[in-house]
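Sharing a structure, written as structure tokens. Questions coming.
Only a single protein chain was left out; the remaining protein chains are all shown in position.
Entry: subunit A
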Amino acid sequence: MSQTLDTSASAEDITKPRDSLDRRLHGVLHRMPALSPLVVLVIACVVFAVANPRFIRPENLSILLQQAAVVGSLAVGQTLVILTAGIDLSVGAIMVLATLVMGKLAFGGMPDVVAFLIGFALAVAAAFLNGLLVTRIKLPPFIVTLGTLSVFTALALIYAQGQTITLNPGTFLTWSGTVIPIGRFGLTVGVLMMLLLYIGFAYALRQTAWGRHLYATGDDPEAARLAGVRTSRVLLSAYVVAGAVIGIAAWILVGRINGADPNAGLNANLESITAVVIGGTSLFGGRGVVVGSLIGALIVQVFDNGLALIGVNPNYQVLAVGVLVIVAVAADQWIRSVKS
């Protein structure tokens, strides 16, 4: 047995002597898709810290995390959908609609918990609709969610009637805005909620059959189906679970802005996709880890915050993020490509 191993190894050494470094890098990135974004994040932090020491002050880092909480949470749901080789352009719109429902109902005197549950259920139902259109009518996710993006955005604006809602801090609905001081760090409940989402889904994707089926379905749906995975159910579950995550993100957003505003979170749809893609998850499905999306969301926030601190025109931040997205997708193509 060891003999066959040896012969195959030496045969490979003879045929592939030169590009071993290239192949090793390929292998490492293949196994750890979040590694390169992590390196980018660390380098960016070091550069900004050197350029302006205020960057690594706990107060600044705390604000940075608080700013990343909403998009970071949405990116968890987006990761689930993208892992199935889908995409959800409507996550931000659903979130905004949910915040308005939560905010308006609570403002109208409904108990916070009930208002939250109704908004949460609405987010799940909206995502369920996306999932149904994708799995039952078999429309491409991009088209489905492009449509529902408009529908939910319009519904949010119609429902808001041009109002923004302001709620009192410290209530159940705005609880996520409560600051928990840890030394000089001030983490909000919303940040902790986001971190819990990441821990929970890192576990679910790695340690449960559902996670494996999600990867298998995203990787090669026909193979997964033949192997006995109920792919249609898995796909639908990805959208629905993403809906639940969106419901939590809505809660975090309400706490962050102490209310609801139809214009808050306008860019959250694309920002969540940006975070996932920069985080090393493949748009072609089946590859990536959820923690990558956290790193991706943080990278965007670090660029935003760091460039502002060193006095660079904010437009360069947008430019830098755009470049990162393209680099990330190019890297993914390379990583996915079969070694020739």
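The definition used in the following text is that contacts are C-beta pairs under 8 Å (C-beta built on N, C-alpha and C of every residue); 3 or more make two chains touch, one makes a residue touch a chain; residues count from 1.
Following the convention adopted for this analysis, contacts and distances are computed from a predicted model.
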Identity of the absent chain, which is to be given by its UniProt protein name, from "NADH-quinone oxidoreductase subunit E", "Fructose transport system ATP-binding protein", "Cytochrome bo(3) ubiquinol oxidase subunit 4" or "Amino acid ABC transporter ATPase": "Fructose transport system ATP-binding protein"
Contact residue for the chain not shown (choose from A:Ile56, A:Ile143, A:Ile158 or A:Ala227): A:Ala227
Residue in contact with the excluded chain [from A:Val134, A:Ala156, A:Leu173 or A:Ala216]: A:Ala216
For subunit A, the residues touching the chain missing from this view: 1, 4-5, 203-204, 207-210, 212-213, 215-216, 219-220, 222-230, 286-287, 338
